[in-house]
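Up next, subunit A:
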Amino acid sequence: ACASASAEEPAAAAAEGKHLTIAYSAPNAGWPYIAAWIGAFEAAAAEDPDVDVVVLSAEGDVAQQAADFDTLIAQGVDVILVCSLDGDAIVPSLKAASEAGIPVLAVSNEPSEDGQQYIVGYSGPDDYVQGKIAADLMAKALDNKGNIVIIEGTPGQSTTNLRNQGFMDQMEEKGYDFTILAQQTANWDPVQAKAVMEDFITAYGDQIDGVFSQDDNTAAAAGEVVRDAGLKMAIVGTGGSKNGTQAIRDGLIYGTMDQSPTTDAEQALKFAKMIANGEELPERRNIIPMPEITAENADQFPGEW
Partner candidate 1 sequence: MENNGKPILQMENINKYFPGVHALRGVSFTVLPGEVHALVGENGAGKSTLIKILAGIHHPDSGQIIWNDQPVSFQTPFEAWNSGIATIHQELMVVPQLSVAENIFLGRLPRTSANLIDHKEMYRKAQDILDHLDINLDAHELVGNLPIAMQQMVEIAKALSFDTQLIVMDEPTSALSQHEIDILFDRIKRIREQGKSVIFITHKLDEVFYLADRVTVLRDGSSVGTQDIHELTKDKLVRMMVDRDIRVGTLHAQRKPGKKILEVQNITIDGLFYDISFDLHEGEILGLAGLVGSGRSDVVSALFGIRKIEEGQILVNGKRARFHGPQDAIAAHIGFVPENRKEEGLLMRMSVLENLVMPSTPATSRKGLLNSAVESRIADEFIEKLSIQTPSKWQFIGNLSGGNQQKVILARWLNISPKILIIDEPTRGIDVGARSEIHKLLRSYAEDGVGIIMISSEMEEVLSISDRIVVLRDGRVAASLNSDQATQETIVSYALGVTK
Partner candidate 2 sequence: MNESNIKKPNAVASFFRNLSGQTIWMVFAVLVITISLMEPKFISSSNILNVLRQVSIVGLISLGMTVVLIGGNFDLSTGAILTLAAVVSVNIGPENGPLTALAIIIPLLLGVFVGLLNGLLVGLLKANSIIVTVGTQFMVAGATLIYTGGQHVWVWSPTQFYEAISGGYLMGIPNPIFIFLILTVITQIILKRTSFGRYVYALGNNDDASRLMGIKTNLIRMSTYVFSGFTAAAAGILLASRVKNLDPTIGLGYEFQALTAVVLGGTKTSGGEGRIYNTLAGVLTLGIISNSMTLLNISYNLQLLIRGLILLTAVAIDAKRNQSVAR
C-alpha cells in the first residue's frame, strides 16, 4: 500500500507544477568525474527554487546501489537519475522503480539492453563511442598502423569493457592495422599505470608505437614514463580532464576526447525536469558532444575535473 501511495505522489506533484525532487544515484561520489558531475548538478539545481535534489553514493558497491534505489523509491522522489556501476546489475532496480511509477533517466553510463525497457532514456557520454574515438585518434597519430599497448581501467567494470570494445570494433570497421602487443590493468590508478608502462617498456622497448590508456590520468602518467625513458609514442587518453588537456599541451600525450561533467549534468537536469513535467525527450539516447582534443585545439579545453 505504501509503495503505491508514494508512487502516486510524484504524478500529483508534477501536475501542479510544484516542487520537484530529483534524485541522483551515483556509483561513487569519490570519483572525480562523478564529484564534478554532482557539483555541477547541485549548482544548476540551486538556481531553480522548485527543484530539490537527493544524491546517494553507492561507494563502488553494486549491492549498495540496489539499496540506494530502494531508498529512493521509498522516499518517493519524482525522477531518478542513475549512473550505474554495472549496466547489468542495475536492471532489477530499474524494473523496481518503473513498477513503483518513478521515471528513471540513465546518465553517464548506460544500462544493458534488458534494462532499456524500464528507462525513459539515456543522457550522457558514451563509453563505447569513446573507445571508437580513441581508435580514430590513434589512427591519426600513427598513420593507421602500428604496435599498440593498452592500459585498462578496473577489469570487469562496464566502462573498461565498453571502451575496450569500442576501440576494437572501430579498429575492425575502419581497417586500422594495429597490433595489440599487450593489455594490462592499472585500475584507474596513475601509480599503477606508471608501473605497467615501465614494464611494457622493459618488455617491448621501442617496438611500441602507441598507447591507449583508458583515462586521462593514467594516460598522463604513462606519458611521463615514456618521456623519462627518452622514447616517443602516441598516447591516447579518454575523458578530457584538466590533467589530460594539460598533458596534451605539455606534449606528454597525443590526444583525448572531451567529456564534460557540466554539460553532462546540466543536460541530465534539464531532461529530468522535462520528464517530471511529462514532456518528451528529444531522442531516446542523448549523447553529449565528445569532441576530439589534440595539441591543435587543446587551448580551448581547460578541462573541468
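By definition in this document, a residue touches a chain if its C-beta (ideal position, glycine included) is under 8 Å from a C-beta of that chain, and two chains touch if they have at least 3 such contacts; residues count from 1.
Selection rule, in plain terms: all candidates are chains of the complex that A comes from, given by their letters.
Computed from a predicted structure; not experimentally measured.
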Options 1 or 2: the chain contacting subunit A in this complex: 2
In the complex with candidate 2, residue positions of subunit A that touch it: 28-32, 34-36, 38-39, 152, 155, 181-185, 189-191, 194-196, 198-200, 202-203, 217, 220-221, 228, 241-243, 246, 305
